[in-house]
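Single-structure report; data block below.
Missing here is one protein chain; the remaining ones are kept as they sit in the complex.
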Amino acid sequence: MIETPEPDLRQQAQRAGSLTMTGSVATRVLGVVAIAAVGVMALLALWISPADAVQGDSVRLMYIHVPSIWVAYGGFVLTAFASARVLWRTRSGAGGTYGVIADRHARRWDRVAGAAAELGVLFTALTLVTGSLWGRVTWGTYWQWDARLTTTVLLFVTYLGYLALRRLPAESRARARRSAVMALIAVVNLPIVHYSVDWWRTLHQEASLNLEPGGDRNITGEMYWTLLYSWATFTVVALWIGIHRYRVLRLEELAEEASLEELLAQRRDEQAAGR
Amino acid sequence: MSDLSPRLPLPADADRVEARRELGRRRKVIVVTFGLLLLVAAVALFAIGLRDATEFFRNADEAIAARDELGERRFRLQGRVVPSSVTIDGGVTTFEVLHNCASVSVRHTANPPVLFQSPWIPVVLLGHWEEGDVVTVAGRDTHYFLSDDMVVKHTNEYAAANEDRLPAPTEAPEGFLDDCPFEVPRL
Partner (left out) sequence: MTHAASVVVGYALTAAAVLAYAARVVRRGRSLGRSLGISGTGRNGDDAEHGREDRSGSDASRTPPGIEHGRDAASAAP
């Protein structure tokens, strides 16, 4: 049986007086905040923060390279968490033995996983590209197969595979469970990427930010705060896009259901005509 | 109540239904093949990458200790460039890299990256040992390192270009030379 559409999107759209199904008051506020934050970030990162003693201006690439991978990490952790929820809510005995996911929460978590993974892939790609540019001017090379760079590429390729798996045609429950399992396997690489610079000898420098309280700061004043601020900005931007993406996934499901209903209606008409 | 049981194709439709099913099957095959290719690519990347990656370079002291074992083999050498040792002659840059108070004389035949000019910058060189008498800050040596590829291994230390608390640009990083039984001439 087809579930009636969840009213949340529509209500949100109504409250916002919005035409786009993916907009709401909250996302509009978030969008304005994001744009303002990006403006301030551009000022801080490109103008106010100083050049580095050794690297000169190229250090400014840090303010997009490092926040990109942090946001990607966040996305992949969220994907893993949501996937665990999907598996839990669709296990047999949880009313999940049918082809279609009956559980509303499981569907929501599945969408969260999909939206977060897509953002993770986008920001991992940006990390690789900006890192490569940064590497060219500081290391003198676009690429080296050291442990950090290799595991990061692997992370990117794995989650591309995850997104491909999500697109494989299958019944929704099977698809959701299958991709959830893959997400939980893929996330194992995350700590490997992060600690590769400590575990192995790499060309890549060690972690940029020491977040331990009282720990030594290896980044001085304005650079430190600019990096933290850029991270916050990237998070807000990612959140904003992520919420829209989540809602688009919901609409895609609705469209799928609608086309199914259409087919059923056609069958009914055919039958009525045949009688 | 409508009948929602699976519809049996009419004989005339059978071909079309079969064709559609075939299309679906083919699509599945394509996607699965694509997925498998991705997986193979990932494993290959990992294998190729990690072969180098886990032991990306040898520090200067380790490279000296393993000289017999290394022979003519190519490997990556890491150390900080001794600023007073850099000379450029034709296309060859000669300098020393220092790590754990062990110094290696290097002849580098390619263009060094821009940041090579920063004093005491750590570099990773790709090349091999060559026989030849040389004098380094640590004393005499029977081999030098012939390299044709250099990358700068910058640290995760960042400081504004004009801040006072930075060590003077030509000084070695704090503690780097503390245990060394020799003096390193200043630039």
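In this document, chain identifiers A and B correspond to the written order of the chains, with residue numbering beginning at 1 in each.
One rule holds in what follows: a contact is a pair of C-beta atoms (placed from the backbone, for glycine too) under 8 Å apart; a residue touches a chain by one contact, two chains touch by 3 or more.
Every value quoted in this text rests on a predicted model; they were computed, and no experiment measured them.
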| item | value |
| --- | --- |
| Partners of the unshown chain among those that are drawn | A |
| Option from A:V66, A:V137, A:V197 or A:M223 whose C-beta touches the chain left out | A:V137 |
| Residue among A:A34, A:V153, A:V187 or A:I219 touching the omitted chain | A:A34 |
| Absent-chain contact - pick from A:I185, A:A232 or A:A258 | A:A258 |
| Hidden partner chain, residues of chain A it touches | 5, 10-11, 13-14, 16-23, 27-28, 30-32, 34-35, 42, 45-46, 55-58, 60-61, 64-65, 68, 122, 125-126, 129-130, 133-134, 136-137, 237, 240-241, 244-245, 247-248, 251-252, 254-255, 258, 261-262, 265 |
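Here, only the chains that are shown with their structure count from here on.
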| item | value |
| --- | --- |
| Centre distance in Å when chain A and chain B are each reduced to the mean of their C-alpha atoms | 29 |
| Chain B - residues contacting chain A, complex | 2-4, 7, 24, 27-28, 31-32, 34-35, 38-39, 41-42, 45-46, 48-50, 52-57, 78, 112-116, 118, 121, 124, 150-163, 166, 169 |
| Residue ranges of chain A in contact with chain B within the complex | 50-56, 59, 62, 137-141, 144-147, 149-151, 153-154, 157-158, 160-161, 164-165, 167-169, 196, 200-203, 205-208, 218-223, 264, 267-268, 271 |
